[in-house]
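A selection of the complex's chains, in situ.
Each chain carries a letter (A and B) given by its place in the written order, and its residues are counted from 1.
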Amino acid sequence: MTIGPIIDTHPKPTSLDREALVRCIDECIACGATCTGCADACLAEPDLADMVRCIRRCLDCSDICAATARVVTRQTEVELAVLRALVETCAAACRACGDECQRHASHHEHCRLCAEECRRCQQACEALLAAIG
Amino acid sequence: MTIGPIIDTHPKPTSLDREALVRCIDECIACGATCTGCADACLAEPDLADMVRCIRRCLDCSDICAATARVVTRQTEVELAVLRALVETCAAACRACGDECQRHASHHEHCRLCAEECRRCQQACEALLAAIG
């Protein structure tokens, strides 16, 4: 799944770099979904007490990625200041969640996958910010 | 992007059919994102006054698909009655949105793409319901 084809049909596209925009949206969608899944898998782990911080980071990252995906998808009447602040926040949430998931990556495969996805999303957010300038 | 790998790492997977489950989640994620994009593209069309119903259907479908994707992703302590009611609601929302988008498919490419995605998501929801029994 990629948001690319829908973005390409917008009647008044923004001047933002198309590849950076699409990649950021795609990764926010993937990261939001992955974090929902990781939080739920953590909830069923035998070492649940050690997973509390990871669950909290995943719930936050999922909510922030979902909101970011929606806002960045919208091309109509873009407000760059809000877009930039939100994408920066999303990068920070992905960093915090990825760091915590990484701590559990060796014993929980969902945390390993989630840490990887958080890194990809963080980088896609940073690449969009660099493209905005 | 597919939620499959994360679903496969859950420590206590449900007995629900794995393919139907993953397909339903993937399509809900794709349809929620597509509807956000279609509502926004409609908002920038010259024939905006004719797109009001389409925007409304897309906003609803996006919200319902996003909630459905999250709930169906969660494998821990599943409550089948709620899951079934929500997936049925999602199928109904996709049908209503797909029907409306189809009416604009010949003159707005985003509506054509969105109508197709709504059909796929509706079918994936129905297939999961059939698998649940």
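Keep this in mind: a residue touches a chain if its C-beta (ideal position, glycine included) is under 8 Å from a C-beta of that chain, and two chains touch if they have at least 3 such contacts.
None of these values were measured; they are calculated from a predicted model.
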item	value
Identical protein chains in the complete assembly, only 2 of which are shown	4
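We adopt the following convention: only the chains that are shown with their structure count from here on.
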item	value
Between subunit B and subunit A, distance of the C-alpha-averaged centres to the nearest whole Å	20
Parts of subunit B lying in touch with subunit A, wherever the complex brings them together	1-3, 5-7, 9-12, 25-26, 29-30, 33-34, 36-38, 40-41, 43-46, 62, 66, 69-70, 73-76, 108-110, 113-114
